[in-house]
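Coming up: chain A.
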Amino acid sequence: MTATSLTYFAIAAAQGAFKNVTVSERTAQAFADGSWILAIVYIVVALGGLAALVTLSGLVLIYVERKLAAHFQCRLGPMRVGWHGIFQTVADAVKLLLKEDVIPEKADKAMHLLAPFLSMMATVMVLGVLPYSPILQITDINIGVLFVTAVSGFGVMGILLGGWSSNNKWSMVGAMRAGAQIISYEISATLALLVVVLFSGSLSLAEIVQSQDAGWWIWRANGVGFVSFIIFVIAVTAEINRTPFDIPEGESELAAGFHTEYSGLRFSFFFLAEFINMFVVSGMTATLFLGGWMPFHIGAWAGFNGFMDLIPPVLWFTGKTSVVIFLIMWFRWTFPRLRVDQLMYLEWKVLLPIGFVNLFAAAVVVLYNLYPFPILVP
Partner candidate 1 sequence: MDAQALLQAITGVNPAAQERPNTNVPAVQVPVAGLHAFLQVLRDDPRFSFDFLLDHTAIDWMADGKFELVYQLFSTLHGHTLMVGVLIEREQPLAPTVSDLWPIAEWQEREVYDLFGIPYDDHPDLRRLFLEDDWTGYPLRKDYQDKNMLQRPQ
Partner candidate 2 sequence: MGRVDFNDVKHETRTFAGVTVPVSVVPRFKRQAYPTRFLFSLKSLVDGMRLTFGYLVRPSTVVTRQYPENRATLKFPERYRASLKFKFDENGYQSCNGCGSCERACPNGSIILETRKGATGKNEIERYIWRMDSCVLCNACVEACSFGSLEMSHDFENAVYDRRLLVYTLNRYAGPTANVLLKEENLEAREAMMTKIDAYGGQVPMNGYALPTVAALGTPREKAATDGKGEAS
């Protein structure tokens, strides 16, 4: 980092530049100012940025997953395409694009074609509300948390549809498992998320981030935040169907689960959706519990906080998201898979009660302002 940018961020921090300005706000402002061209540029940049984010994070995550998996397992992983196989995912993507797109004869063709896009769409929509930095957010909905829950829950439609329309028993079983699993774990995830909503007093993601100015919720709430963090990570791992909760596609049980009958491009959509999903839920975890783009602040230690502000918010967000992604990958390459009834047991008999108790505790914490660095009532 050069000295100039250091100074820039120092000044920006001093001037309170960490105030949220979303892309949609800028667009609206441009409209109001009558500069149509600027408004269109903003829209195009936003759309292009999303598309780039989907593609890039997909490619990078798949590569990272393969490399990490390899090194967890004493292997090297991809080494051939490019330096240390860095272009392996690109090569694979090209291969998938060129592969024949097989639709089973007895499948419901329209639904079969639609399912991967539904799955992908639900994921991409969440990307639009995630605050990557104070100035990098497509739009901030005042019910952002609710939106994310609703839309990501919609992703299961794609999986159900894909499994059902394939007209394959394995796909069907996988899809049904996915439906049961995702809907169940949504409850725990929402309960954990409500804790943060209680703390920050807002449903808007940008405001939730702003509320962690004096400390992230994971450590600032006397353990309550940490418990809900754990619950949230477990629940979202289940929601995105990753080991140890990958029973909808458990490859040794159901061949490939709901996407058994998919090939080529359409398979790659499911595949990509899984990885974007991972990015989304990690981003959400980071936003809710790890302060999103908010640098590491401790209460009112102005000097320390100012020093932390020198690191740009985007890096904070990326770093925190990466940590959660690493955690989820680490789970996958260590644990065996749960059985379907154990999965339900874990949700309904373990996570859910803990989640309720935790929510109650959070309410107490909020009510009596029991933070290590109490929020100063203005």
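Structure notes:
As a working rule, a residue touches a chain if its C-beta (ideal position, glycine included) is under 8 Å from a C-beta of that chain, and two chains touch if they have at least 3 such contacts; residues count from 1.
The candidates were selected such that all candidates are chains of the complex that A comes from, given by their letters.
In this text, all values refer to a predicted model and were calculated from it rather than measured experimentally.
Of 1 or 2, just one candidate touches chain A in this complex, namely 2.
Within the complex, the chain A residues that touch candidate 2 are 68, 70-76, 79, 330-331, 333-335.
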